[in-house]
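Heads up, one of the protein chains got dropped from this complex, but the rest are sitting where they should.
Chain nomenclature is as follows: A, B, C, D and E, assigned in order of appearance, with residue numbering initiated at 1 for each chain independently.
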């Protein structure tokens, strides 16, 4: 099984550490490539940044399908382009952190809290909670007021803040499961869950494993994303007739 | 008041007819420019197409702010980029068809139905109904199974189908208001509402007038979109430091 | 455009100050008359008081239609009689503070808080939040524990309490927009929004401007409140046959 | 136990038949008085009519408290003034058809349908379903397109239409319980439930028995409606100071 | 009227005190038998314990029907087996604490809080709140961190904790009604409601009186639980053919 992990940002700074982290989490037979975009912002805290990377991300996803990958993971907790990616592909499994983490979290407990970096992130993430159907299960959002680039800088401080926020979520908001609401919070889950005694879902591992799971469902049972209505694909003829590939500088995606 | 109407597609085919239609609907003192994108698909029925145009649309919106427009309207009933646009601008009013039409519809009646072109559109539009808060008020979605380019081709057939769908919505689903769920269904509302005896909201007029309304609220009372949390802007310094303008071929938007 | 502002209480005490305040907020071409009722309680904090004024308020609304007004505004944040007024009129636009303020607030931000005078008001206002569809968007209700007549008495104290409640709403409850939940909180919005940096919706201005907006929609596009189902009018013949006008001491409303 | 049944309309036409019908349903020790209003419309199909009778209805309710009744029932399925009546009284139990019928119906089955006279009634009744909390349990509203005065006119035709609507509700909409959504549909429930094999809730009996039930809860356990927040009473001093009794022509209610 | 109160636990420790307590709450003509199970855990704080007693509880309920009882009450606030019991009986009224207490509470006020023993209980009880339809009305769950056997041990301490939790619920969470979320919190309601000034619903009295109420509805109006769909009974033939009675050691229930 070949999976493409896409860091939908214009820097390869996280490719190696995430690749290394994923390497320890993947199934033995899974091959993973980690890529980032050739251009783009350095993080996606703002929705404008998401918007900038959306088309390139979808093209990476589409490329994954064309090149025979089994799955692509869009590595940002806003799940940018997840629905669009399923529309744009036929066979490829596509996953993203929030969707997969929330499916897992609501299976492991009745309620969950999401620990985010900044309050700024919450409205859009709350929209996703509602969209995915988990609003009755949401205990709370908690913010540690750290930016994407802060998480891995002073790990001790990050751990301290995550611990405090998660503890409050469990004790005050009665969360039964903690979800780390940013891929760059990767790696903190294990110590945190040891200390707290509740499952702490890592936003990198969740979509990776969910992708492996869905690939197996597809390959053995034909359960792939539905292609009627919401995820019905754009007609390749139309895409070619309109020369969209040329216009957006992409190649060999719609031949 | 200067408003920029953006047809977020790669053709100017609709610019003139929509411009003409808007011209009759705008306030006397409003000046409107209608633009479309320099590249892109010819319609946005698919979410991939929306994704392709998203960044360019936001840049048009941002340009509108920089060039001193009062408002920008994103002319597609999926409301692509509406939330992102509000994050990316400080003063500019941004509106879009679905949000404005649903606010108006739920003021004019307890329930409303949306008449769409294809069933394919419904899941995403339903997401928006939920996001905007109007799911208890939604009577139904009805599809006339016409594509964007069919609406204005055989107008008699379009009118016939819209009438039949809207009549069913009113009589069977008990809709009190009809919303036309595509900007290219423009112009049919008037005869339809005469025949049906219920308000029929046009998806071009609604966001135009909502924009004029919001501009006045902003100018006189300072009620502009909130810049804390969800719509907090990305820092221009960061945008410049990352050379995003150069990377995405845009100019003079973040100086 | 002629608008009738109705203070649905039995005192004209607020007519002049609200009239003056409205005078600065209306469109230049709008003419406003401010009236109160010939009898009735001095405020509407209790639902019994609302009930007492309901019929008289509707008759004022109806009179507005008969006398050729374009719109009537029911000036109380409980929105008393709003739905009934739309049923009782054919052409007249009718608005009220809560409905209009919440439509505006949810357009300007993802979440909003309502600052009320007393906790007593909250259950009914919460019912309205649910009815209008905005419960997922509601960040919180906050009470400053002031009665209607306290707001304008010691303005400094009122401002201090509103500021503190609104600040908590923004910082703790993550409200992106503040709605002032009483018409007699009029005038405080401007300084408050300057201090807080988020839009603060005034409950007098909101329904006034919403009325102007809806009148234009009606006059130019025929978008008036739906007269099927919920707002279907009582038959004037029936009203006359039952001599309701005589019974309730009203004249010339149903001729 | 003394209960006042209020037909909140300006005719005593239904007082005798409803009184007789109630007489067979009440507890042996219950004494019932049936009253209607001295003025007002002949039915309440329109919300304007509800508004007209609201104050008089509340005064009847208040009179019931003053005169030592144990409970008052507001006899209209819109439940007009129910919440206001609880605010306006201290000890008196107040019930109404929709609230009591839905509490009973959702206890007797997972889903229920409401059979109304006209589609016009549905939006407001749907609001009540949402307000009372039963929207997930609602299978459907069905309309037989009969007015209040038609129900008891051609009883065979009424029975036929109710049967057909209820049958569809059970078989197609999977309703497990039927609620008759108008007090003037009284008396049809028994044959209907025999034919359909599901409970059919009569809108006269339901609030009567619910009132008897609540009176016992009050008398023996002190469980009366809460007087904090939503149902907190207006201060009698204020009512007297404002001479509301004189203004609205009521006597001896607030002494 | 004969009612069987079932303490669904394997001890008769509470039978006498609850019997005595009930004896003062029942209608004069009601005869009550209080039973517990011949085996089973000593409390039901854990769902495993509920599961253990479920079949025996249903058999007690069924026996109540066979022996001519009018109603059975399942005496645990988790409402274990309530839905199943209605399916398994034809005429017998079956009630349980949470369902009846919440129906009463939402009639007496707009919002209510539930005071539970341990946080552990909340997820399942919250599920019931959602299932019964009262989630918009729920102000909060509060936990006093006492186990079932603690409540009646140091009554003063219990009263102190209940008071504090309930006071917070009323003042901070704005609850208008308090529900005691455990049958073994019985007896504390009266002093509590005197102190708090809001109704406090006792979880023993509520289902008892609700049972009496429903029996009257059944006997006089034929309103029994619906036997289509959800509560449709298993065919006795099948039960006999499968020798379920023998297998589960029950006798004379399905003859």
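Keep in mind that, in the parts below, a residue touches a chain if its C-beta (ideal position, glycine included) is under 8 Å from a C-beta of that chain, and two chains touch if they have at least 3 such contacts.
Source: prediction; values computed, not measured.
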Contact set of the excluded chain (shown chains only): A, B, D, E
Hidden partner chain, touching residue among A:108, A:172 or A:241: A:108
Omitted-chain contact residue, chosen from D:176, D:202 or D:216: D:176
Touching residue (missing chain; options A:193, A:233 or A:247): A:193
Touching residue (missing chain; options E:23, E:197 or E:234): E:234
Identified contact with the non-displayed chain, of E:2, E:119 or E:163: E:119
For subunit A, the residues touching the chain missing from this view: 25, 27, 99, 103-104, 106-111, 132-137, 170, 174, 176-177, 189-190, 193-194, 197-199, 201-202, 205, 209-210, 213-214, 216-217, 220-231
Residues of subunit D in contact with the chain not shown: 110-111, 136, 174, 176
Touching residues on subunit E - with respect to the absent chain: 10, 39-42, 45-52, 54-55, 58, 81, 83-84, 87-88, 119-120, 122-124, 127, 130-131, 229-230, 232-234, 238-239, 242, 244, 247-248
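By definition in this document, only the chains that are shown with their structure count from here on.
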Other chains in touch with both subunit C and subunit D: B, E
Chain pair showing more contacts of the two, A-E and B-C: B-C
Most remote chain, CA-based centroid, reference being subunit E: B
Interchain centroid distance [CA atoms averaged], subunit A/subunit C, Å: 44
Per-residue overlap in subunit C, given as positions that touch at least 2 other chains: 110-111, 119, 122-123, 127, 130, 135-136, 174, 176, 229-230
